[in-house]
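Missing here: one protein chain of the complex. Every other protein chain is in place.
So, chain A:
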Amino acid sequence: MPNIWRRLRGQLFYQVCALMGIAFLLVFAYTPMVGLIIAFKNFKLTSGIPGFITSEWVGFKWFIEFYNDINFWQIIRNTVAISLLKLFFTFPIPILFALVLNEVRKHSVKRTVQTVSYLPHFISWIVVSGMIFSFFNEQTGVVNHFLVSTGLADKPISFLSDPAYFWPMAVLSDIWKEMGWWTIIFLAAIVGVDPALYEAAVVDGASRMQRIWYITLPTIKGTIIIVLILSIGNLFGGGLGGSNFEQSYLLGNPVNNGVSEILQTYTLKMGLAQGRYSYATAIGLIQSVISLLLIYLSNYLSKRFSGVGLF
């Protein structure tokens, strides 16, 4: 025992840091889970916190109501499609960008590109949505003005309202906003690669592409897998950017609703805005359970095929 205490005392700073993390998770992640109980109860807003206990049990009533909702399949389709499209496009791009940046030899160019690419991460989605409106709207948008004046389009294109453009806009704006930020993570991993490996490869006559393929990528595989598992865990939230809700809420409108309505916006509209917290919790719980299963699945597959896993 004394040994343990001595060891803990030696790690005091790190232990305090870890404890703060654990306390954060306990307070903000685990304690609120008590509220999940209302997904199975007829909780009324006016009953307040005691209503968690006192309201009547209704079993799976809210889950069944959501399943029978006329929009159920459309919402599920939109949520899954937007999430998969983002994972497919937004996940590999920061890796490619990091590899390219790593090959840039001129330090000032590398720095400038890096800074310019990660700055959009700090712009909030509300500002980004305003910028998208200014650039792409039909009446006064710069893009439409350019397309029509150069003859590239006969008439202005309804980027903001035509449902056909919502998914591409969501993916592209997410790439623009978050690519630079995630590149930093992968660049940091690349910096950790032992330079001796590259030197040996050069001596052996390896080309630049071969060095990337046989040294850089295998070395940062662990980081890639961990980020991938976390992204899949947050698949319905929008993967790396975690931006599904913001995009659908801000860029969604009655015109493109058929393709922009997702689980989170529906929860807000039909659950929270109407004070139907039980219904909202049930929908949120469905999403959480699916996300948990996805984490386990991706971790299992990763371990099976690459030998690397998060747990």
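As a convention for this text, a residue touches a chain if its C-beta (ideal position, glycine included) is under 8 Å from a C-beta of that chain, and two chains touch if they have at least 3 such contacts; residues count from 1.
One rule holds for everything that comes next: contacts and distances are computed from a predicted model.
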Worksheet item: Considering the UniProt annotation of the chain absent from this complex, which name among "YdbS-like PH domain-containing protein", "Extracellular solute-binding protein", "Cysteine desulfurase IscS" or "Outer membrane cobalamin receptor protein" applies?
Response: "Extracellular solute-binding protein"
Worksheet item: Considering the whole complex, which of A:Thr54, A:Ser124, A:Asn253 or A:Ser306 touches the chain not shown?
Response: A:Asn253
Worksheet entry | Residue in contact with the excluded chain [from A:Gln11, A:Gln274 or A:Ser306] | A:Gln274
Discussion item. Take the complete complex as the reference. Which residues in chain A touch the chain that isn't displayed?
Written reply: 44-46, 48-49, 69-71, 133, 137-140, 158, 160-162, 253-258, 261, 268-270, 272-277
